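All protein chains but one are shown at their positions in the complex.
Labels run A, B and C following the written order; every chain starts at residue 1.
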Amino acid sequence: MLEVRDIHTYIGQFHVLEGVSLSVPKGSITALLGRNGAGKTTTLKTIMGITPPTQGEIVYDGQPIGGLPSFEIAQLGIGFVPEHRAIFRDLTVRENLRLAERNRGDFERKEDLIFNLFPDLKRLIRLRGTNLSGGQQQMLSVARALVPDNRLLLIDEPTEGLAPVIIEQLIEAIRQLSAETTVLLVEQNFLVAQTLAEYYVIVEEGQTVKHGMMADLAEDEETIHRYLGAA
Amino acid sequence: MSDDIILETYNVRKEFGALVAVADVSIRVVRGTLHSIIGPNGAGKTTFFNVVSGYLPATSGRIVYNGQDITQAPMHRRAHVGMGRSFQITNLFPNLTVLENIRLSHQAVGKNSFRLLRSHRRFGEHIDRADAIINRVGLTRYRDLPARTLAHGDQRKLELGMILAADPEMLLLDEPTAGMASDEVPELMALIQEIQAEGSKTVLLVEHNMNVVMNVSDMITVMHHGEVLAEGTPAEISSNETVQQAYLGNLYENLQEASDHA
Amino acid sequence: METTISKTTAERPTLAWLRQNRGTLAVLVVLLLLPFIIAIIDGQSISSVLANESGNSKFFQGLLIEIFILGLFALSYDLLLGITGLLSLGHAMFFAVGGYLTGILIKSFGWGLVPTIAAVTVAAIVQALLFAVVLPRVKGLTFALVTLGFASVFHIVVQSREAAPFTGADVGLQGVVIPAFLDPVDQRLRVYFIALLITMVVYFLYQRFVDSPTGRVCIAIRENEDRALMLGYNTFQYKVIVLLISSLTAAFAGMLHTIHQPIVSPNIAGLGYMVIALLIILIGGVGTLSGALIGAAVFRLLDFFIDRWFGEAATFLLGVIYVLLVLFVPFGIVGTWRQHSSQFTHQIEAIIERLRPKKENPE
Partner (left out) sequence: MEWLLENRTRLLTLGILIVLFLLAISGMPAEEWVITALRGLALGALTFLVAAGLSIIFGLMDVLNLAHGELFMLGAYMGWTIYVRPDTVIDGATPFLLIASLLVLVPLLTRWVRSLTLPDLVDKIWPWVGLAAGIGLLVFALFQYPLSTWDLENYAQSPISNAIAFETGTFQSPPPAEFEASPVLVIGGVIVGSGLLALAAAGFSARQTTLRQPSPTQMRNIAIVSGGLFALAFVVLAINNPLTEFMLGLGSTPRFFIAMALASVTGALLGWTIEVTMIRPLYDRPIYQIMLTLGLGFIILELVRAVWGRPEFQMPRPAVFAGTGEGCPATSIGDLVQYQCATIEVLGGRVRMYNEVFIIIVGLLVLGAVALLLQRTRLGMIIRAGVQDSEMVEALGINVRQVFSQVFALGVGLAALGGVLAGPSLGLSNGMGARVLLLALIALAVGGLTSFSGAAAGAVLIGLLQQFIIKYGQIGINVPFMAEPFKPSPPLVPASSVLLMVVILLILPQGLFGRKE
């Protein structure tokens, strides 16, 4: 589905990605792991075309997308759920969802699906983004990526700073989603990543250092300890 | 007893609009210790840290440093009373050389900053001190390269070097190991511990990775959802059930169950 | 650069200084001799140059004086924008205050040169402090707007009918009688040497300043102001110093302008004049100091020749050239020429980063 080969990215003046390679098999959830500041978020942004790579290849569905403007990348069916719940705070929930439409009527078609996953949002539909709680904002952020027909979702730290109950809800939602969509997930909480993902990729200092099946990683205490520091 | 407290916060609170990032946190840092604040991502550690270092104003609460109320003090004042901080996101002077980055840091606490017409090279003490620190943090090879060209781990070291150059009484370190290669981490932590012990400095360390701090800390504060969850020695913390749960979550069991069902 | 420290400090300081600045010194020597060289090429005798007889030499002296004045003006702007990263849009006021005050004091109040210099100094300090008052409250583009506001008020007042007895309103200040020993017509050679001397001294002082501990902090502020604060620098104080230096330089450039050209047009207080300073440092290279002088020369000569060839359309063409420069040659002559041009690009980025409006960020 997605092949990333040896990408390098600069943010401002800093060389942040120094050779990240990964592949996301169709229909799977792949977790992108690594310590704080390792370059996970930048990897997602680079795939999305927000911080274009200076070198390396990104191939999505057999088509090279490196260097395309990010709206074209999105139009190919890639949805992005950024970290820090970056919803549009001046827009209502409905407007936030409407904005994500790629074709007229997308929202109506997906309405039921979205409100099934996140029943809360239906109730809040008229509220402005500012007035939502953190968890609700995060749900909106995920829901927004579901409005158009996306075949690949890039999700960045969905559980950060959220209460456990909400995290469970979100995990459940992502799990349901993965039936139809491929997911590349950045997650700090190893246990969340472990429960959700089939594959993993570990980045460190802007480079891919390890990848494989999640099941294998779960047993590899040393790797976990070494790269992720989780107990 | 209270003489030994170098930094104390009283009910420090920070809100961003409706979001309460730090909810009434009170901690005491004992002079000469290495005190760590840990907690999962989004627990409010960095925000708390930013408030303590003056980068963000507190919504309410009081911060006392060495018996002096510094709640309202601007950032540059805090540096002069002896606090030096590092940033989680690399925060350097990207176009200046490694030497210049550190030299500027040392110059800041000296008395020569308002010399308008003599070359900065005439003030050799800054350069000598900077060179010593460059050696100390192992960046001698990169002395004359612009900071932005360094590799990530080296930038972290430079960050540490910049704090050392100011020779602060208390070091505030925000995830100094962020993004470093894992084999470099123990090395850096050892360096921090060494610096702390040698100069009998106080270190306040923020870290989200529990393993990193367990061996080096004298005291650990665990934050979760903006609040202090527990405080104690590493031994106490590692045996504390609430902490284990916050970190790993009862989530873990629930998830296990969920996946068992699935 | 940095690696040569130990070697150079071993030498006698003066020798080292001479060695470092040999290029500039060579230019200085050429400029000192230039009036005579031109005369010789033109078939004039040296004595006629000394007697300030009209001719090509005298004409080019006038042109060069204008270049020096523009160079000083641009230099002072480069210190703000290129070195410290402060975008002010009110710089024309810094210049015009010097120009007008000199003219008014000499013409309407009959002051001598020395008290006038003192008054210009005071005025320059006052206006720098005025900018400094708003500095801590407004950042980046808002600061640019506020300074533009101040300058506009000044421009409006200078042009207003009420001020006409002093400023001459739209027509400009005319008939300023310059003390005979500085008469721009009879004593042009002297004025030329004085202007050259002032320019060179200011340029060396600026270089000195940028190299000094204080100047290094200013560069640090441009690179990353938050970090400079965190290191313990009260960045406000440094910005005030820079404003003072810049204001003084610009005001004295304005004073020279009045001496050289006893008609003070209200144009020098307008936004257009400010654009000229920007244009000059764009031509020369932002943040390079020497670029300001080179840019001033290029600009003035360009202006001169375009005016000669195209007449009326000259200002228009200059505007077009300016836009093309912005689009295609962002780093200017010195910037493009310097070996470390990539380093230079990054400096520009640092300034840009400072001025980028901060979008809200929850973290």
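Keep this in mind: contacts are C-beta pairs under 8 Å (C-beta built on N, C-alpha and C of every residue); 3 or more make two chains touch, one makes a residue touch a chain.
This structure is a prediction, so every number in the text was calculated from the model and none was measured.
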item	value
Shown chains touched by the chain that is not drawn here	A, C
Touching the absent chain when the full complex is considered, from C:Ala128, C:Leu148 or C:Ala253	C:Leu148
Sole residue of A:Ile7, A:Met48 or A:Val93 that reaches the chain not shown, by the stated touch rule	A:Met48
Hidden-chain contact residue, picked from the options A:Pro82, A:Gly135 or A:Gly206	A:Pro82
Option from C:Leu25, C:Leu63, C:Val134 or C:Ile263 whose C-beta touches the chain left out	C:Val134
Residues in chain A touching the chain absent from view	48-50, 67-72, 74-75, 80, 82, 86, 88-91, 95-96, 98-100, 102, 144, 148
Absent-chain interface as seen on chain C, which is shown	87, 134, 137-139, 141-142, 144-146, 148-150, 152-153, 156-157, 159-163, 271-272, 275, 278-279, 282, 312-313, 315-316, 319-320, 322-323, 326-327, 330, 348, 351-352, 355-360
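Note that only the chains that are shown with their structure count from here on.
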item	value
Label of the chain whose CA centroid is most distant from the centroid of chain C	A
Core chain by centroid distance, with centroids computed from Cα atoms only	B
Interchain centroid distance [CA atoms averaged], chain A/chain C, Å	52
Chain centre separation in whole Å, for chain C relative to chain B (CA means)	43
Contacts with two or more other chains, residues of chain B listed in rising order	19, 94-95, 148
Multi-chain contact residues (two or more partners), chain C	346, 362-363
Partner chain A, residues of chain B touching it in the complex	17-19, 40-43, 88-90, 94-95, 148-149, 151-153, 155, 175, 177-183, 208-212, 225, 247-252, 254-256, 258-259, 262
Chain C partner contacts - residues on chain B that touch it in the complex	16, 19, 46, 53, 55, 74-76, 78-80, 85, 87, 91-97, 99-100, 103-105, 107-109, 112-124, 126-127, 143-144, 146, 148, 162, 166
Interfacial residue positions of chain A with respect to chain B in the complex	12-16, 18, 35-39, 130-131, 133-134, 157, 160-164, 167-168, 171-172, 175, 188-189, 191-192, 195, 204-206, 225-227, 229-231
